[in-house]
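To start, I am sharing the structure in question, which I have written as structure tokens.
A protein chain is absent from this complex, but the other protein chains hold their places.
What follows is chain A.
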Amino acid sequence: MRITCPYCGARSSHEFAYLGDAAPTRPDPSAPDAAEAFHAYVYERDNPAGPMDELWYHSAGCRRWLKVTRDTRTHAITAVAFAGTGEAAR
């Protein structure tokens, strides 16, 4: 599999470390329902058959965290952007 890093270009997936679903965002720790929200954030994951935004880390490259849109049925990658900022390839 190959991932086109916005910074480094197309690279073998061996250079990347996988984290998982990019959808969950860290909840507000001071909210009254923080315990439930963090439980969901840490443990609850969808398992879609189809396109999914995932976090990958270019550990053997530029060390940027990436948001990779991958179809879980075909492994086809349709978009890659820097995670956090959402900035795509220049």
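Just so we're on the same page, a contact is a pair of C-beta atoms (placed from the backbone, for glycine too) under 8 Å apart; a residue touches a chain by one contact, two chains touch by 3 or more; residues count from 1.
Please note the rule applied: contacts and distances are computed from a predicted model.
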item	value
Hidden chain of the complex, named as in its UniProt record, picked from "Branched-chain amino acid transport system ATP-binding protein", "Sarcosine oxidase subunit alpha family protein", "Xanthine dehydrogenase family protein subunit M" or "ABC transporter permease"	"Sarcosine oxidase subunit alpha family protein"
Chain not shown, touching residues in chain A	1-2, 12-13, 17, 19, 26, 29-30, 34-35, 38-39, 41-43, 55, 57, 59, 63-65, 74-77, 82-85
